[in-house]
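One protein chain is absent from this view; the other protein chains keep their places.
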Amino acid sequence: MASNYTDRKFQGTYLFDGQMAKKGYGLNKMCYSFNDQVARDEFNADPEAYCEKFKLTEAQKEAIRNKDVIGLLREGGSIYYLAKFTGLLKLNMQDIGGLQTGMSTDEFKAMLEKNGRGEV
Amino acid sequence: MASNYTDRKFQGTYLFDGQMAKKGYGLNKMCYSFNDQVARDEFNADPEAYCEKFKLTEAQKEAIRNKDVIGLLREGGSIYYLAKFTGLLKLNMQDIGGLQTGMSTDEFKAMLEKNGRGEV
Amino acid sequence: MAKIIGAVTTSHIPAIANAMANGLEETPYWKPFFDGYPPVRDWLNEKKPDVIILFYNDHGLEFFIDKKPTFAIGVADEYYNSDEGWGIPTIPPVTGESDLSWHIANSIVDEGFDMTICQEMKVDHGLTVPLNLMWPGHQYGHVKVIPVCINCEQYPMAQPWRTFELGRAIGRAVASYEEDINVVVFGTGGMSHQLDGERAGFINRAFDIDCLDKLVSDPEALTKYSNMDLVEQGGAQAVELNMLIAMRGTLLGKVTERHRNYHAPISNTGSGLMLLENEISTAE
Partner (left out) sequence: MAKIIGAVTTSHIPAIANAMANGLEETPYWKPFFDGYPPVRDWLNEKKPDVIILFYNDHGLEFFIDKKPTFAIGVADEYYNSDEGWGIPTIPPVTGESDLSWHIANSIVDEGFDMTICQEMKVDHGLTVPLNLMWPGHQYGHVKVIPVCINCEQYPMAQPWRTFELGRAIGRAVASYEEDINVVVFGTGGMSHQLDGERAGFINRAFDIDCLDKLVSDPEALTKYSNMDLVEQGGAQAVELNMLIAMRGTLLGKVTERHRNYHAPISNTGSGLMLLENEISTAE
């Protein structure tokens, strides 16, 4: 029902517009809370209870459990807030890139090098 | 030193611009806190300590002590936040009008009636 | 397509909330003010708008000068009132309308309005008093409200030409919304008043009435005023007229005045109640 920001689509890309911002509000709010060490500790001590506190949907909880970044994006996560969740998991941006593209971190880094050289 | 918003002046009027917003930051922040009952109780229990907590200047503390609304305006108070201080004192907008214009509340109300009839 | 069928100007001062909470509507002080409202209530009950777009200013409940937006728009499905510190009763939640809100936000940011977009936003008397005036006893839960908050507390403030343009952009956004719904716009606050300083108590009846006239038939004239002109002619808080000017900007059709009640003073202010109908030509 909700208006999309645009009707343009880009393969493998999840535009974070109003529809997503509404769907992912609780999820992103939880991730935003991870700016605080206290919140990170609380999550680590009992992830399920912490997800419950922010009223995550079952699909969102499942994606958090599975560290399923694509699932989190589909359920309204914004990469900027999700990065605080993956940071808490000690994953860097190349690890996350690998997870999303089905590559190992090293394969993903090799792709970045190739793209960086303009060999696309 | 700081830029005024405008060089137009209006008699008996304190424009709340950047210069005032900077000068009155702590004072207004204290008044904004009075949205919470806990903060109002804390102020009422020990006004001096509460003013100290928000780092009010001596001139601001003095004006708070004396319920000196004009003094508070001169020291950077915004009427919108000051209203929360005067509300805590159980003063309404006509009481405050009287205080600022040197009238009794009834005299101030009579002036409002006169102004409202357009007899200016 | 969505249609803006009309608009209302109304006061939003906290004293009204207290008067209604204490049942003072028929007292000599309040009667000339409240007597203006039944025709507007009847019109709303007859037209049954789906959505109210409500221009107001936040007087220090949600926003502080730590981070003060010039223009903020709510995009939530619900808004809460809260303790404002001076004893007006906290009222039930206000229903939102996130879909049209986001549609408007998408449309006007693309047009160059630099909105602060709010999924959580406490709404103060500036928004709640008008709703309770239109649907007394807090019977407004069925109406979906889109709050648009304009900074009237700290300079620099958007100038009247800009708030009018904001209104026009919102009018275009509503007109491009595909659902078949009726929208009414509220412009709240004002009119002439000054709360602070030795000039406190200033009211300019003639200026207010002239503004109401111009809101009907010559709104562009109001956009020629600067905020300093409003302060000079209407007192320090007359900058709240920007909400009425923004409201008028949304009315892109033929505008007809259906009702008016000017009364002063209410508390320290001039109060202008007006009902405008907006006839959208089929060509549009």
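Here are some notes:
Letters A, B and C mark the chains as written, and numbering starts fresh at 1 in each.
Please note the rule applied: contacts are C-beta pairs under 8 Å (C-beta built on N, C-alpha and C of every residue); 3 or more make two chains touch, one makes a residue touch a chain.
For clarity, every value in this text was computed on a predicted model and none was experimentally measured.
Touched by the hidden chain within the whole complex are the displayed chains A, B, C.
The chain omitted from view is touched by exactly one of C:4, C:20, C:65 or C:175, namely C:65. Looking at C:79, C:155 or C:202, the residue that reaches the missing chain in the full complex is C:155. The missing chain lies against chain A, touching residues 5-6, 8, 10-18, 21, 25, 28-29, 31-32, 34-37, 40, 69-70, 73, 78-84, 86-88, 92-94, 96-97, 100-101, 108, 111-113, 115-118, 120.
Contact between chain C and the unshown chain involves residues 65-72, 105-106, 109-110, 112-121, 154-159, 161-162, 165.
On the side of chain B, the interface with the absent chain consists of residues 1-3, 5, 17-19, 21-22, 25, using the contact rule stated above.
The rule is simple: only the chains that are shown with their structure count from here on.
Averaged C-alpha coordinates put the centre of chain A at 47 Å from the centre of chain B. For the pair chain A and chain C, the distance between C-alpha centroids works out to 39 Å. In chain A, no residue reaches two or more other chains under the touch definition. Those residues of chain C in touch with two or more other chains do not exist in this structure.
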